[in-house]
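Complex shown without one protein chain; remaining protein chains in place.
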Amino acid sequence: MNDASVPPEDPAAGDPAAGGPAAGGPAGAARRAVEALYADDRAAQALGIEMLEVAPGHVRVAMTVRPDMLNGHGTCHGGFLFALADTAFAYACNSHGQAMVAAGASIEFLAPCAGGERLIATASETSRAARHGIYDVAVAKDSGELRAHFRGRCARLRVPSATP
Amino acid sequence: MNDASVPPEDPAAGDPAAGGPAAGGPAGAARRAVEALYADDRAAQALGIEMLEVAPGHVRVAMTVRPDMLNGHGTCHGGFLFALADTAFAYACNSHGQAMVAAGASIEFLAPCAGGERLIATASETSRAARHGIYDVAVAKDSGELRAHFRGRCARLRVPSATP
Amino acid sequence: MNDASVPPEDPAAGDPAAGGPAAGGPAGAARRAVEALYADDRAAQALGIEMLEVAPGHVRVAMTVRPDMLNGHGTCHGGFLFALADTAFAYACNSHGQAMVAAGASIEFLAPCAGGERLIATASETSRAARHGIYDVAVAKDSGELRAHFRGRCARLRVPSATP
Partner (left out) sequence: MNDASVPPEDPAAGDPAAGGPAAGGPAGAARRAVEALYADDRAAQALGIEMLEVAPGHVRVAMTVRPDMLNGHGTCHGGFLFALADTAFAYACNSHGQAMVAAGASIEFLAPCAGGERLIATASETSRAARHGIYDVAVAKDSGELRAHFRGRCARLRVPSATP
């Protein structure tokens, strides 16, 4: 994660001396949980996804539509719009420190996205219980114009089976 | 498209001399419509998606999970599973020669996919009217073990606006 | 509609002398549009649905779970929870005075509802364009405890065909 892109809402989070699970409170814990996930997320990195904001149950990420993301209509392939929203969802539902996996999701495409557009996905927590959660993600242009709405459902990761 | 991977169900389709919209009947027309779409689909090509089978309303494509498609849990990022299913859906709903765009979709993740797995997405036509369609896509391992179920809704592309 | 249950936010709306489409502004127009729909909605009346609040793009309705709404598990049949949410959605998307029909919807059941429970469905507008809209509905107990989340998609009613 590009630290510079994350608002320095929790200065102590980067300070080893501040250690301990409580450092920075819930916001700091959420950032650390998501940073750890992002560090291992080769897919998100390969897609050029940047972290903009992390709070418990709330995440904002960005991605710019590259030429290799365009479909036969010359607009962004739905799979990449979904991947951006799904990433925001995954980080939001894992921001509480308990490992959750996606069980399913739906997406509504509101308007096509052109190459070069910078898209922002904002995930918020609609419902959260011990073993399940629902998160809504809005995908919009930098200007705020909406491109897609996504709703994801997650379930607690079982150990050792990773099946949702 | 790797021609070799498409069953030679319509030998005339590859013969320029055989031209004409009726060459090969509906199956030939479907293949030509999808091949044209695929030829311009940089996203599908960048994902390494191969065409296996095309018939009117029915498409089978394959993709192998690459290291840069793995998420922080070490399994295939949901966005890439969705992208594979979405591609099969897009080709199936455009196989009738009328330009259709995705309006929305839902996906259920049944089990995680590991790196190196070869996945097959099979799209079939559940409902088709003049301006709308519903397509179901099953994503499975080569062995037949199911990984995800996807349902896509499409609408006829409006000209000049591409908004669904 | 039980007028008494609607907050008197627009006193002029009930005054014939105040007539005209602009009486009461957007809030008054929304109330009149929804009241007209409700007056003809035999299904909503048979379900015992009451109107609590109407504003442009925003509607709150209530229903009490009757014995004849219980399924074989002794909890409220999902169809009636859906019907309540769908009613709030239909009224919200028709509150702008343009006839819209439901194209589809999804619902997540969070917890079972017992007989006798009074449920409140609150619909809000997530996205609205000329010919399409997305509305989210939360269904909760009187106490605020969530029971279900619903997302509906609507399309402008075509004349003379009523097909969505």
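Which chain is which? They are A, B and C, in the order written, and residues in each are numbered from 1.
Following the convention adopted for this analysis, contacts are C-beta pairs under 8 Å (C-beta built on N, C-alpha and C of every residue); 3 or more make two chains touch, one makes a residue touch a chain.
As the structure is a prediction and not an experimental result, all values here were calculated from the model.
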| item | value |
| --- | --- |
| Residue of C:83, C:119 or C:134 in touch with the missing chain, whole complex considered | C:83 |
| Option touching the unshown chain, where C:29, C:51, C:92 or C:110 are the choices | C:110 |
| On chain C, residues whose C-beta touches the chain left out of the figure | 36-44, 46-47, 67-80, 82-84, 86-87, 90, 99, 101-112, 157, 162-164 |
| Residue ranges of chain B at the interface with the undisplayed chain | 106, 108, 110, 126-127, 129, 132, 134, 136, 146, 149, 151, 153 |
| Interface residues of chain A (partner: the chain not displayed) | 104, 106, 129, 132, 153, 163-164 |
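Note that only the chains that are shown with their structure count from here on.
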| item | value |
| --- | --- |
| Pair of chains whose C-beta contact count is the highest in the structure | A-B |
| Chain nearest the overall Cα centroid | A |
| Farthest-lying chain, centroid of Cα atoms versus that of chain C | B |
| Chain C residues counted as touching two or more neighbouring chains | 106, 129, 132, 153 |
